[in-house]
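Excluded from the complex is one protein chain; the other protein chains are retained at their positions.
Chain naming follows the written order as A and B, and within any one chain the residues start at number 1.
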Amino acid sequence: MSELLGGFATVLQPEYLLYAAIGVTLGTFVGVLPGIGPALTIALLLPVTFSLDDPIGTFIMFAGIYYGAMYGGSTTSILLNTPGESASVATAIEGYQMARRGRAKAALATAAIGSFVAGTISTLLLSLFAQPVAKLATTFRAADYFALALLAMVAVTALVGRSLVRGMLSLIFGLFLGVIGIDGLTGQARFTFGTMELLEGIDVVVVIVGLFAIGETLYIASRMHSLPEHVTPIDTGSSKTWLSKDDWRRSWGPWLRGTAVGFPFGALPSGGADVPTFLSYTYEKHRSKNRAQFGKGAIEGVAGPEAANNAAFSGVLVPLLTLGIPTSATAAVMLAAFQIFNLQPGPQLFDRSPELVWALIASLYVGNVLLLALNLPLIRVWVKVLQIPRPILYAGILVFATLGVYAATGSVNQVFIAYVIGVIGFGMRHFDFPIAPVILGLILGPMMELQFRRALLVSNGDLTVFVSRPLTAILLALVVVALVVPYLPRIVARLRGRPAETKRLTFAEDD
Amino acid sequence: MRQASQGRRTGVVLAAGLLVVGVLLLWSAATAEGDFGLQGPRLAPVVVTVAWVVAAAYYLFTELRPRADAPGTGIAAEAPADSTEEDDREEPGEHDPEGHEPGEAEIKPGWRAPAGVLGTLVGFAIALEYAGFVVSAALFIVLTARVLGSRHLVRDVIVAIVLPIAIYLSFTRLLDIFLPAGVFPL
């Protein structure tokens, strides 16, 4: 505890507070550019941190950038349905619907406050339980990851949509995109059709920018002639408060549950932030009394995933700081930042550089507060984005989407790949295919395949590897449970002789 | 969203198209050289494309099936879920994937605007490295706004000049992010 207080003493120096403020502001303003999500923002802004000579300042700024980027990314997901990375896709589903119904302020507010709540709680968990949670990271073996990925897949897609066949086709398309490129284990090319550009596979960010920012714009364009020139939000709520009493009542549960699922997932190598956001979304949808509102802007569907997303970041720091294991792209970038100062995070980092570690943790608390302080007032500004005339707004979105992909990959060919995926996204919207399952397939497919094959490789092809350890066996048993649970209400209803009320027990039908 | 019979026909064409693409991809996956075993790199592409073909075939089947048919012939577990799809056909407003405004569902989509936007996008990407970011983005904004129905040329031109220059300067000067300067050296 005293170490943490020491950390605060460091961070609260004016100079470091300034770094934190600069970080949060930069992150927010770059992250809020449509089509440029947190992942791109961090990649783009990493070099800025190279210019500082002081490790503590760098990390404080970095934490600020990350929080800012994450929140900025959620803002555009909510307002314009242009998520910039997989962890914001779940937020976009309900958030965009809320914005369309004039509830943009409430959506942004529940995202901001939810991020703050989740960020603060998970940072507390990080400061208290870093060492025991780190064990988690070294308990999971390849077979367990396979089982976990399978569980996540089943939990969110046993219910892929109203139209099962369309949802499945979307999911399969995502799986297909995930197979493209060099196979991670053998280095063999798959579906690259002889092109260099596809060797690395199609980046999730490129897919998301294509499917959302570009696909959505093309879709709007096809209907533009019948739409009013301004998007104009009709703000139904009182303009004085961000969240109504009812919104608060409906938000706090999802915030806490989102935190609970986000933190441990973040702590797992190859866990990341995207899977828990989808899990949180599905869970909130299941248990919500307002299930009928899902797809039409249910606030729970924004509160949960946003909290999960933010909590995952503190989770990610656990294995990074205690073992030097980066579990997400962002963490890998942070590890690089450590290496710039020739620091190797690991078991001894807490002993060797306690000042740095605790300052970093303290800066997370500070970053959270600054984020809230910056963004609650800014909500008023962001919703004004919707008053920009559509032609200019969408032209601008396309400029940023193109710019983001180009700046991050350095290649015009990647921009063209994003455009092609954008056309597919337009077609999917036009023909009523849900978008989110594509992202799920793209994230979980490669993880399942790779871990499955790794597990078999280390066990010399022995399939019992998937049942021989209790952890794997339990996870796989949960998969079976998850397969059955969605049908329980229907079975129960049938038994009671009522017509099945199952239509709404679905995922991503309206995304 | 669409007229029943016309929607049917597009649905059938789409499903058939997906099936053809799926079969081609499956063929490509199945004829690749390498290890098709459980540990090998060639199995997953086959599994995915087989799933694609099966799903597309089933989709084609549902699109071809007479509307009144009882949905009993599919995989047992899937049938109920699929029947809801049939129900939704009757509620076009709810069927919209984006949940756009109810009235929007009846909008007849135009093709000129999206095609035009795609054209300007491709032009933008090609011009980017030659003409530089500022010039290509400025042209892109003016043309795209036009395609999207803007009739305020002066406003568009002002935005088209200010925005790209602001982006260019803040990205390259403040954030040290490389953007092609092209013919307009700043």
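Basically, a residue touches a chain if its C-beta (ideal position, glycine included) is under 8 Å from a C-beta of that chain, and two chains touch if they have at least 3 such contacts.
Keep this in mind: contacts and distances are computed from a predicted model.
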Per UniProt record, name of the chain withheld from view ["Cytochrome c-type biogenesis protein CcmF", "Tripartite tricarboxylate transporter substrate binding protein", "Transketolase family protein" or "Response regulator receiver and ANTAR domain protein"]: "Tripartite tricarboxylate transporter substrate binding protein"
Contact partner of the left-out chain, one of A:Leu364, A:Ala408 or A:Ile424: A:Ala408
Among A:Gly324, A:Gly427 or A:Pro489, the residue in touch with the chain that has been omitted: A:Gly324
Residue of A:Leu4, A:Leu164 or A:Val333 touching the missing chain in the full complex: A:Val333
Interface with the unshown chain - residue positions in subunit A: 43-44, 46-47, 50, 137-142, 182-187, 189, 196-197, 199-200, 269-270, 319, 323-327, 331-333, 335-337, 339-342, 344-349, 408-411, 454-455, 457-458, 460
Residues belonging to subunit B that touch the chain removed from view: 129-131, 172-173, 176, 178, 180-183, 185-186
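To be clear about the criterion, only the chains that are shown with their structure count from here on.
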List of subunit A residues in touch with subunit B within their complex: 26, 30, 44-45, 47-48, 51, 81, 97, 100, 162-166, 168-169, 172-173, 175-176, 179, 183, 185-186, 188, 190-191, 214, 217-219, 221-227, 229, 295-296, 389-392, 394-396, 398-399, 402-403, 406-407, 410, 412, 415-416, 419, 422-423, 426, 428-435, 445, 449, 452-453, 456-457, 461, 463, 487, 490, 500, 502-503, 506, 510-511
For the subunit B and subunit A complex, residues of the former touching the latter: 1, 10-11, 14, 18, 25, 28-29, 32, 34-35, 38-42, 44-45, 48-49, 51-52, 55-56, 58-59, 62, 77-78, 80-82, 84-85, 87-88, 95-101, 104, 107, 109-111, 113-114, 116-118, 121-122, 124-126, 128-129, 133, 137, 140-141, 144-150, 152, 155-156, 159, 163-164, 167, 171, 175-179
